[in-house]
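The structure under discussion appears below in the form of structure tokens.
Only one protein chain is missing; all other protein chains are in place.
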Amino acid sequence: MRKKIWLVVALVLLALFPVVVTDLYIQRIAVVSCIFAILASSLGILVGQVRLVSAGHAGFFGIGAYTSALLTTKGEMPFLVGFIGAIVLTALVGFLFSLPVLRLKGHYLAMATLAFGIITQMVLLNWESLTNGPNGIPGIPYAALFFLDLDTDRKMYYFTLILLLLILWGLHRLYQSPVGRAFHLIREDAVAAAALGVHTVRFKVIAFTLSAGLAGLAGSLFAHYMSFINFDTFSPLESFMILSMVVVGGMQTLLGPVLGAVLLTSIPEMLRELSDYRMLIYGVVLVLVLLFRPQGILGKNTRKQLSK
Amino acid sequence: MDDFSYSIEEGKRIGLIGPNGAGKSTLFNLLSGAVKPTGGTIEIAGKDVTGQRPDQFSRHGIARTFQNIRLFKGLTVFENVLAGFHQKSDLNILRGIFGSSSYRQSEREIREQAEHLLQSFGLIDKRNELAVHLSYGDQRRLEIVRAMATGPRILFLDEPAAGMNPYESRQLVELIRQLWEEHRLTVVLIEHDMDVVMRLCEEILVLDYGKLIFHGTPDEVRESSIVREAYLGGETDA
Partner (left out) sequence: MVIIEQLINGLALGGVYALIALGFTLIFGVLRLFHISHGDVFMFSGYVMVSIAIFGFGNLPFWIVLILAMAIAALLGAGVERIAFLPYRKSEEIIPLISGIGVSLILQNLAMLIWGPGQFNYKLDVGIRDLSFAGIQITGIRVVILLTCVVIVLLFNYWLFRTRTGRAVRATASDPQTASMMGIRPEWIILITFTVGSSLAGAATALVGALYGAIYPSLGFSMGLKAFAASILGGLGSMTGAIVGGLLLGILEVLTASYINVALQDAVAMAIVIGVLLLRPNGILGKSVEEKL
């Protein structure tokens, strides 16, 4: 019962946020935080729930962003088409990529995902006829829902927040379902899981596809909020940043990636003078958190989960 | 394995013994799909299952435990047993997220069955403890409970009595015999503890260097000079 009260309080605070805080800069940080919260949660499915290292997640982010941007600029389609198209296409790429790659174990899988991220960025840069090369795609229209143009930070905030909450609810339900349990079994001991009838490859593919789709969703939101995107954002460095959000927040929890995203997006932004040091801070925070609290801020303190 | 060929009769209690490195665990791995054979075939009830995955073997009714206990250490006792019900659960993603009534019904049922199973094995009071916190004997028992949750026809037990004192191993023998009778299982047991093997098994296979060097009743095995040579005495005096 107490949990529900906290939930309601939190929701009310979140809902009132842009009314109370009218500074546009802070509102902007809030929107970007929500978008990255979705992105980090998508990676959390892989890294936290199934323990599949994905070092190229920015690739999916980029595919989603570019798909949505292109469908709405060159394709002149409405936002929702771009949005859904981004989700579907990115999920499809994730699905196709995972099939051959999930046979690989541990380090090899990490390398393959790293390669994926690098290649995706190279494609975004070099396929000039499609992506405009290094010039990127400017003039991406606002997100819009049939009747409403999301042209202010506040409207975009509510939109992304609602999406984030819906996604978190869905993931919460998923993690508690047999599918989520299967993820955890694979994470804890894949051999034992298989002996109990868990089709490990199938569930890994499901996790991958879902993760990719959500990353694509985040990408679409990003594109329509920033109104300009180019290949530079979707780099291996970005992939590492997303990974650090998940780890710092607490990779095995539902809200850990969200917290990590909010912290690692907003704090450096707010410490404006230190913006040059942003990446350096990321690195230091990462190492420090792992040193003193490897399960992340929200992670449970069971050493068993972290020792061999 | 070296030219290994055998047919396991349904409903029997079979022991698998042999010196270290004889290939006993390898055989289990082959017969549960954990490892693929480089040659030869495996059939279950007449169906060719060679080269299939371990989860497919599980669906054919095979369940196993492992030599060095593979419980889900970070999960509770209850969650470990629940894991065994994976194949009986509703694996539909959408139904899981939106919670249809058939989904909720299915979840209720498997949870009840898991509770029931824990009850009959005497582990119910420990249901919320982390598996890793259990005593050694309880962990071994939990692994068997979890395997039974899959509703198998054949149970492969890899050294279930390892590290147990005589009292515990007698209890284990009772437990396995009970399971065998109640569920009409076929049981195949790897063991070094000869007491357990002799008490429980009706037929014993002896492996050495991957070869099946002898098989027969416990008495026959006890008399056999071939076995004695290969083995040079068991771990426990029978």
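Per-chain numbering from 1; labels A and B assigned in written order.
Keep in mind that, in the parts below, a residue touches a chain if its C-beta (ideal position, glycine included) is under 8 Å from a C-beta of that chain, and two chains touch if they have at least 3 such contacts.
None of the values given here were measured: they were computed from a predicted structure.
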Absent-chain contact - pick from A:Tyr108, A:Trp127, A:Trp169 or A:Phe228: A:Tyr108
Sole residue of A:Val247, A:Ala261 or A:Leu298 that reaches the chain not shown, by the stated touch rule: A:Val247
Residue of A:Pro18, A:Gly44, A:Gly136 or A:Pro236 in touch with the missing chain, whole complex considered: A:Pro236
Sole contact to the chain not displayed, among A:Leu7, A:Val21, A:Ile119 or A:Ile162: A:Ile119
For chain A, residues in touch with the removed chain: 47, 51, 53, 100-101, 104, 106-108, 110-112, 115, 118-119, 122, 191, 236-237, 240, 243-244, 247, 276-277, 279-280, 282-287, 290-291, 294, 306-308
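The criterion applied here is as follows: only the chains that are shown with their structure count from here on.
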Separation of chain A from chain B, taking each centre as the mean of its C-alpha atoms, in whole Å: 41
Of chain A, residues touching chain B in the complex: 170, 173-174, 177-182, 184-185, 188-189, 191-200, 206, 302, 304-305
In the complex with chain A, residue positions of chain B that touch it: 32-34, 53-55, 58-59, 63-64, 66, 70-75, 79, 82-84, 86-87, 89-91, 93, 96-99, 103, 107, 130, 132, 146-147, 149-150
